[in-house]
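Shown here: the complex without one of its protein chains, the others still in place.
So that you can tell them apart, the chains are marked A and B in the order they are listed, and the count of residues begins at 1 in each.
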Amino acid sequence: MAEIELRGIEKRYGEVSVLKGVSLKIQDGEFLTLVGPSGCGKSTLLRIIAGLEDQDAGEVSVGGRLVDGARPKDRDVAMVFQSYALYPHLTVFDNIALPLRTRRLSFAQRLPLIGRLLPGRTGIERSIRMEVEQAATMLDVAHLLHRKPGQLSGGQRQRVALGRAMVRHPTVFLMDEPLSNLDAKLRVQMRAEITALHRRLGVTFVYVTHDQSEAMTMADRVAVVIGGELLQVGPPEKLYRDPQDLRVAEMIGSPKINVVARGRWADDRPILSAILAPQTRHLAFRPEAAVLTTPTAGLPGGTVTDLENLGSDIFVHVALRDGSETVVIRTAPDEPRFSLGCAVGLKVDAARLMQFDEAGRRCGDIERVAA
Amino acid sequence: MSVMALVHRRARPVARRRQHQAAEATVGWLAVSPALILLICLLFGPAAAVILFSFTDWQLGATTFHFVGIENFAALWADPPFWKALVNTCIYVAIVVPGTVGLGLATALLIEASPGLRGFYRAVHFLPVMSTMSAMAVVWGTMLHPSIGLVNRTLATFGLTGINWLRDEHTALLAVALIGIWQGFGFAMVLFVSGLKAVPQQLYDAAAVDGADGLFDRLRIVTLPMLGPVTMFVIVLTASRAFEVFDSVRVLTQGGPNYASEVLLNRLYSESFDYLRTGYGAALTVVYLAIVIALTLAQARFIERRVHYS
Partner (left out) sequence: MSAHRRRSRVAGRIARHALLVVSAAFALLPFVWMVSLSLKPPDEIFQPDFHLWPKTFHGVENYRVALTAAPMLRFLLNGVFVCAVIFALQLVICVPCAYALAKLRFRGRDTLFSAVLVGLLVPPQALAIPHFVLLYVFGLLDTYAALILPWIISAFGIFLLRQFFRSIPDEIIHAARLDGLGEFEIIWRIMMPMSAPALAAFGIFSVVAHWNDLFWPLIAVRSEDISTPALGILLFRDDEAGQFLGPLMAGATIIVAPLLLAFLFAQRRFIDGLATTAMK
């Protein structure tokens, strides 16, 4: 059992408050990603789980056991770092073997020179060798065991780092932006490999990234952290469809969700006014939640300012008629084409229109009103 | 859950956290404590002791001493050999710095001008830097010997009569300075070479396109301006090393004749360890220390500003 529970975690660096009371429960065997812009505190949260940093308030428990104050190595967690943090002077084999050696060999056996002569060491070394080779084979780096990290490609280093984390069978895997140093193609490939590894090992993964598409494609659940606060936790599709906070809505999804200030919109129309809550300040909808029409009286509309043709989709940028704001609409290539500069009308699916209040909180549940 | 339990729950993590941070602090202090103790016993304590000694009439081995105020410093002020040593040290620096820097820069430019025998020349010029000064000073003593020395023999072949360089009041300091340049210019050369390697080739290409492809144009427009910061650094380094001149003077002239080649460190050594005038030597040390620290701080500020502006 290795569920992780965080209760009211706070962290300050001097005057700056990095985490403002984060509580989160991560299930055993779950793949959870922490996503947020850089500097939002997600890496700090991960380091607090690992025990590399101390929280100023709150509790961390791993597998039902409070681990505050426990040293990193006593928490049964493994971590993969953004820079991989491989030991440059050790071979791949020694890098992967190190966590095993520190755990299985006694202090005396680890001493330089003398350690080799102590009884029992050979047997332990043999079992370590077997396990390292097994892990290396699984990650397809068995042919690199005698090399130094400096002689490996980025992807290979990444696998070695995974191997070093994996070899001691931790109950929790922590990963801090492990793919951000790889090129785009390799990144997609490694995503698949890491999710496959998760399925095979069946242990808890906590994965930090600033890349929302990474978060969405890999995780069972995504936790959005912005400005030191945990804004929403949920399965990727739930976050996409039903964000509880404007910042979450803007974080998740590409291209970004369209946000229009109330009043910039033709909301004086009776139907729209009827479904808008009084406190609503922002209206938001996904690019696929609207269709383009010819300009129609009574519908919001504007001018096409840009077209992004991705082959499968065309993203049409429309500058709204009665404001300076621009929205992006996804259209299929076989839909009627709109050329640059032409005037269009917008028909938004009212069921997929989201409303947010002054503070960015979700309000006025449209689905219920519309139904 | 009772109120007590709630309080208990809130209090516990803080205590744990303190424990955890305390562990890091404990390791930290454990790691620095040997160095800290030794810094105090062998560096700051002694530095304070020197200042203390300088206000006493203590002599090494004596069981009693008295505080004499600034008497030692007053004696120093009135002591011609001290002034002679101070002036000579400055003259020495004034000769050695331009000599070392100029010769170092010239050889560096020549060595880097083309690849032929580069490694050989670099090694040969660096040999004096690696040699033990006291032994080489003995060798220089024989080279400057009035009758059998290489210098006077060479002069003799041109029909000139040499003098006893190290025993002549006019030349003793000059001879010692020459040895200083001999030992130091290879190091300056190495630093200049690393500065030259940092000059981007594109600048030379740009200068060539702009019509400056002659040797002196290249030097004037690209090389020398780009070497500015390195030159500053070499000057500072050479000056502070020259200020500490001791070995050659001790071995060859012992400050003589008639204090003609007396320098600060030799004065300091003689007073403190030949005559065992501890208090007086300590006062001399304090003056020396003050000058060195003032120079170092001035240099640090100067370099900092240069780097800042560049």
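Please note the rule applied: a residue touches a chain if its C-beta (ideal position, glycine included) is under 8 Å from a C-beta of that chain, and two chains touch if they have at least 3 such contacts.
The structure displayed is predicted, hence computed values, not measured ones.
Screening B:91, B:226 or B:292 against the full complex identifies B:292 as the residue touching the chain left out. The hidden chain makes contact, of the residues A:85, A:188 or A:201, with A:85. By the touch criterion stated above, the residues of subunit A touching the omitted chain are 47, 50, 52, 71-73, 77-79, 81-83, 85-90, 98-99, 102-103, 110, 112, 164. By the touch rule set out above, subunit B reaches the unshown chain at residues 21, 24-25, 27-32, 34-36, 38-39, 42-47, 49-50, 53, 60, 103, 106-107, 110-111, 113-114, 116-117, 119, 121-136, 138-140, 142-143, 147-148, 150, 153, 182, 185-187, 190-191, 194, 215, 233, 237, 244, 246-247, 250-251, 265, 268-269, 272-273, 278, 281-282, 285, 288-289, 292-293, 296-297.
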